[in-house]
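Selected chains from the complex are presented in situ; the others are not included.
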Amino acid sequence: VTPIAPNDHVLLMDDRGRKYLIRAVDRVGKVKGIGVFNPYTLVDQHYGTTIKIGTKHFVVLHPSVVDKVEGIPRRAQIITPKDAAQIALQCDVNSGDLIVEGGMGSGALTIVLASLVKPDGRVISYEWRKDFARFAQQNLALASLEQWCEIKLGDITQGIDEVGVDAVILDLPNPWDVVETSFNALRVCGHFASYSPTIGQVEKTVAELRRRPFAEIKVLETLQREIVVGPRGTRPSSNMLGHTGYLTFARKIL
Amino acid sequence: VTPIAPNDHVLLMDDRGRKYLIRAVDRVGKVKGIGVFNPYTLVDQHYGTTIKIGTKHFVVLHPSVVDKVEGIPRRAQIITPKDAAQIALQCDVNSGDLIVEGGMGSGALTIVLASLVKPDGRVISYEWRKDFARFAQQNLALASLEQWCEIKLGDITQGIDEVGVDAVILDLPNPWDVVETSFNALRVCGHFASYSPTIGQVEKTVAELRRRPFAEIKVLETLQREIVVGPRGTRPSSNMLGHTGYLTFARKIL
């Protein structure tokens, strides 16, 4: 097992499970939640050890895909791992796939997708807001996944350049406007997925899907609770997200 | 797009969404839910078309990983896609990984894992019951994934041959008995996961994990509902699995 090398991306996790994705560069700075430190001091430490920075202890981890999703800076709400997991499996995202993403947010879902298409696949992400694109780009770099993702600045409702796409995955306010272009971009049997917080978005998207040759149109909602095994007994956590988004799926047929 | 070739594995889906995983071989036989037919008649048909067998219509699909899970014959309860998706993401199962599985059941989770480690990774599955091993083997073949999975007939509580393993994933009545051997088999920062229906299993497994250097021990329960967008309005389906299993996760540290 090799120790941390310069420029490695490292995950620091504190006592409460909060995660910080850090690059081992030689630059003293303040990191929110950690304090002032020079990430270069991580170099030559071993993954799996516990280190002390200031008065706090951190476990040093080789970042998993969930660490990356939970450790990146955020703007707005991200697609959570529970939903990203369903999207990835239902769309059958596999090594080598060509995936088109519409709407990047902070890049959380992009990280999951890029991680799965490695080493020969590719994620093409359409994002019309320059600031979001730049922010997501930085997060992908922090996650060491930028080489598997190409960001296209532009409005995906105006068209998708790619053809023979394995899956089109949308996190947009108006996914129904991308159903036609998604159909054209997808290979036969390719997967359509859309993440939407409201029922109205689901209904409009399903209506558009039904106007075209899509099979197995279905909408799923996933809830997840943590179970706490504590000194006073085992119980579900009272701390739970009551809702994130509905997932709409469909598959292109002829 | 190439049409169906002899020996292809094809997914037939009927009007109600029931799925049948079929191999296009020249052999007349009766398939439960389809009737008597010769799968060879599928050859040269195009994926994405709808065909008629007897009086029923079927969409012909190139089988996705979820199709495979839902289309294989079953013995006992399978790990459902909602849970398999969480396990795969939380354990960061990626192309090229070495995964050890304990307890195969019908091979449903094995299918998901094998699909993700392609083309250079490997799933090693320990199963002590010969009949389950043979049954799962047949299902892996039906899913065209047998080359990425090696089945070892034996009791995983007695030891794991592999070292440097990326993830150990268990579906056993007594996962706590495999915590020690899992720790030894895992690489540093590797993932432990266990699927268990009862709280008592969770408590025993967590207790064993806490006796060793494991970080981020957590237990998750996932619920999933389908949303029905119907002619009389949109509503969640009343048809829902109230419980499948709890998922216990941990990561090896030093």
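Lettered A and B in written order, each chain numbered from 1.
By definition in this document, contacts are C-beta pairs under 8 Å (C-beta built on N, C-alpha and C of every residue); 3 or more make two chains touch, one makes a residue touch a chain.
Just so you know, these numbers come straight off a predicted model, no measurement behind them.
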| item | value |
| --- | --- |
| Full count of same-sequence chains in the assembly - 2 placed in this view | 4 |
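The rule we apply is simple: only the chains that are shown with their structure count from here on.
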| item | value |
| --- | --- |
| Where chain A and chain B are represented by their mean Cα positions, the distance between them in whole Å | 23 |
| Chain A-facing residues of chain B, complex | 1, 13, 17, 46-50, 59, 61-62, 64-66, 81-82, 84-86, 88-90, 92, 94-96, 112, 115-116, 118-119, 187-189, 191, 199, 202-203, 206-207, 213, 215-216, 218-229, 234, 236, 246, 251-254 |
